[in-house]
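Omission of a single protein chain aside, the complex is shown with its protein chains in their original locations.
== chain A ==
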């Protein structure tokens, strides 16, 4: 045999071997178990995707699953009993197991326990700080639509929980009044005196002692494990000096793009050489570079740090003293918010206010109001386990993102965190949204200006009916307006009376939907025939103050109202007002039809503002040390009088809600600057 042929033979055998090696599995006859038969048969189909032949997870056993044989079967009901038994765990609470909804059907009222002296157990007598904290709940009762009533008729009870850093406060909480707040909210308004030293363990101790009972806990620095899903509310940690009401505005004044701050990431704070405290803070010096990353720590705290200091302390303290905290806050793009002794830290709110984007370094911390606020739009997460990645994370964020994040810090600060009042009200609103009769606001409403506290969801179920988000929804306010004329003087009603002229003028407007006359004058109402013809436009006359009412034009008459006419009634959301735009007029307003129509078209571009004619201004009066009001001609204005102005119907509703709680400002205004 020739050598060449031998080579060929070898080659052939190699080829065969290779074939056997790679493709030989086709020859394999697998010893299939019977249960695989279905898979095998599937292969014959060929064209179909392989899963077509597999059984569905739903019909593998019983087509209806546990459902089919359910109607009335004993097993099913028995199963339910089992479910219920799980709920009886007292320490664990959910709204449906621990909250008494029946108290909340009509109104959302909050009863505030009277301040009790706490010193029965040797706790310090109420200092100025604690009284301050007590005074808040009283205000909150005044501003939530609430009238003092006996506790039995109130929805939830709210106990201010003033802790001092001694474990004794635990007992203070379980004082006799404690069980009374079974359905209540416990807002652990914790300033620097907070009774939870080690988050986690101590907290569970409370639960096991069922000290909390069925109360909703609103507390700072909660961890994922502590918080009862959909029940407790996490609130931010704030200082003793935190403002009660109004509060400081966010300190971001300019909205430069890109921001160009001096530092990229900053932190200045303690690290803990003794006691419980974040380990992470001890490693922060690794990230410090003194240029754009300034992370300085000090060991100085408490009394005994000298004895316990480690060899880095001196160097750290030196660096620490080189930087000023306020300056860092203002000049840094990002601020590190590492956990301290507890999960939350004061830095969070401070950074938020300063518009320094928080970089969270506190694993398992439940952020304040996490269920409603989308913190992804305002903060950056880092993981304590991956500390050294922080610089990379921070550097990788685009300028656009920083731009958006920084603005959002300000929105959130303004809306929910500016004062204790805002924090408390936000807590209540979150709880309120869980109630059956209260509509839930969307995440969009919660996370954009003007925020949930100023959006009354009972007004309308869609944001389309509100003035605030139309632009971002790509929607426009609904067409036409309702003219509301408030008649107070009721001068002699000749045929040429100003009121009749005004009605005529309005009738000619192309955008008017209907006219509503609010008759608050002493004089009796003019007869129906005296009114000028309004043709197809309905004219309603509502007599305020018990006069008889007369309807004219096409529409029906309005309603009788209480006895004493009050100027506030001009802003009552009457049912007749169906349009988004309300034109509020005094009886003696002198305007022509073109002016009305023009103002209306301008209003459509600014539905959230008051658009009108009579402009006034406010100024700071140095001599009286108070704000002054002026009707002089000025180069600026801040008030548009409602004698002739368009505004959104929503403000009427808003007015009515505040009216209930007996607020009587003399004028309803919204600040407007130089508009034509």
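Convention: a contact is a pair of C-beta atoms (placed from the backbone, for glycine too) under 8 Å apart; a residue touches a chain by one contact, two chains touch by 3 or more; residues count from 1.
Everything that follows uses one rule, which is that contacts and distances are computed from a predicted model.
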Check: From the names "Trafficking protein particle complex subunit", "Exostosin-2", "SCP2 sterol-binding domain-containing protein" or "Peroxisomal targeting signal receptor", which one matches the UniProt record for the unseen chain?
Finding: "Exostosin-2"
Next item on the list: Sort through A:279, A:383 or A:522 and give me the one touching the missing partner chain.
Entry: A:383
Next item on the list: Kindly state which of the options A:285, A:323 or A:465 is in contact with the chain not pictured.
Entry: A:465
Next item on the list: Determine which one of A:244, A:287, A:364 or A:456 touches the chain that has been left out.
Entry: A:364
